[in-house]
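Following: one structure in structure tokens, then a few remarks.
After this line comes chain A, so read on.
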Amino acid sequence: MPMLETKGLNKRFGGLHVTNNVDLTLQAGEVHCLIGPNGAGKSTLFRLILGEHLPSSGAILFGGEDITSLKPFQRIRRGMSVKFQVPGIFKALSVRQNLEIAMQHHYDPAVLGEEIDRLLAFLNLTADAGRLAGNLSHGQKQWLEIGMAISLKPRLLLLDEPTAGMSPEETHATGEMVKRLNAQGMTVLAVEHDMAFVRQVAQQVTVLHLGKVFAQGSIDEIVANEEVAAIYLGQTTAHETAHEAGHQQPGGAHA
Partner candidate 1 sequence: ADPIKLGVLEDQSGDFAAATIGKVHAIQLAAEEINKAGGIDGRPLELVIYDTQSDNTRYQEFMRRVLQRDKVDAVFAGFSSASREAYRPIVNQFDGLAFYNNQYEGGVCDANMIVTGAVPEQQFSTLIPWMMEKYGKKVYTLAADYNFGQISAEWVRNIVKENGGEMVGEDFIPLGVSQFSQNIQNIQKAKPDFVVTLLVGTAQASYYEQAASANVDLPMASSVNVGQGYEHKRFKPPSLKDMYVTTNYIEEIDTPKSKEFVAKFKAKFPDEPYVNQEAENSYLAVYLYKQMVERAKSTKRDDLRKEIAKGDVCMDAPEGKVCLDPKSQHMSHTIYLAKVGADHSITFPKVWEDIKPYWLGEAGCDLTKSDPSAQYTPSNPPPKN
Partner candidate 2 sequence: MLSTLGLRAGYGGKPVLQGLDIEVRQGEIVAVIGRNGVGKSTLMKSLIGLVPAMEGSIVYGDKPVEHLSAFRRARLGIGYVPQGRDVFPRLTVGENIAVGGMRAGRVTETDRARVLDYFPILRERWSQRAGTMSGGQQQQLAIGRVLVANPQLILLDEPSEGIQPNIVQDIARIMVQLNADTGVTIVLVEQNIDMIRAMAQRCYVMDKGRVVAELTREALADGEAMRRHLAV
């Protein structure tokens, strides 16, 4: 059974048709990347999946269940979680408390403290645990937000530009983390503009353009697609990505 299915999903803002009949299927256990030009409707699609926006028409199925009219928190409780494009953290609370709020209902109180420590270490934020989340640097906020998302132990993890503002090494590490989570059985849907990251993690790529599914396939198929290159990748990137595909190495390939 697919993990997530959208059926004929439409969203309009006034005259703007932002999501246009999107049929997207996510198989359980895959890492699926969503790419496409700025304004293609990727973040909007995320918001539809999460229930922050209600679709103008269409349906969303999660694990076979129709969740189209559920409230966001009900969807989260069914096993999804999200890292937004603009980090949505609790700015006036400490980093540790941010994680505690995310994790408190998912871990036994007895081990909660250790789990938080472990996650902090993993996020490279141990030294910053007591600081206010709002005072972190941009990249650190991204990490914290990712940490909160994965700490819910979701079945489906939604990542909107998880590596924006990260250095190549960190981007790579994030990719490795996604793979590890995926290996543990988590399904991942990620929006990214960083082709190296996409190449690193994606098993399936969907290109969104003007609110429609424009192309779908493996990363190599997508990169080879002339039209995608024209609307999105640009010539050199397509070329380089294809070129570097040959000798993948940690942190090696960048858009």
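How were these picked? Simply put, all candidates are chains of the complex that A comes from, given by their letters.
In the analysis below, a contact is a pair of C-beta atoms (placed from the backbone, for glycine too) under 8 Å apart; a residue touches a chain by one contact, two chains touch by 3 or more; residues count from 1.
Just so we're clear, the structure is a prediction, and the values are computed from it rather than from any experiment.
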Complex member touching chain A, one of 1 or 2: 2
Chain A to candidate 2 touching residues, read off their complex: 13, 36-40, 42-44, 85-86, 135-140, 143, 161, 164-171, 193, 195, 231-234, 236-237, 240, 251, 254-255
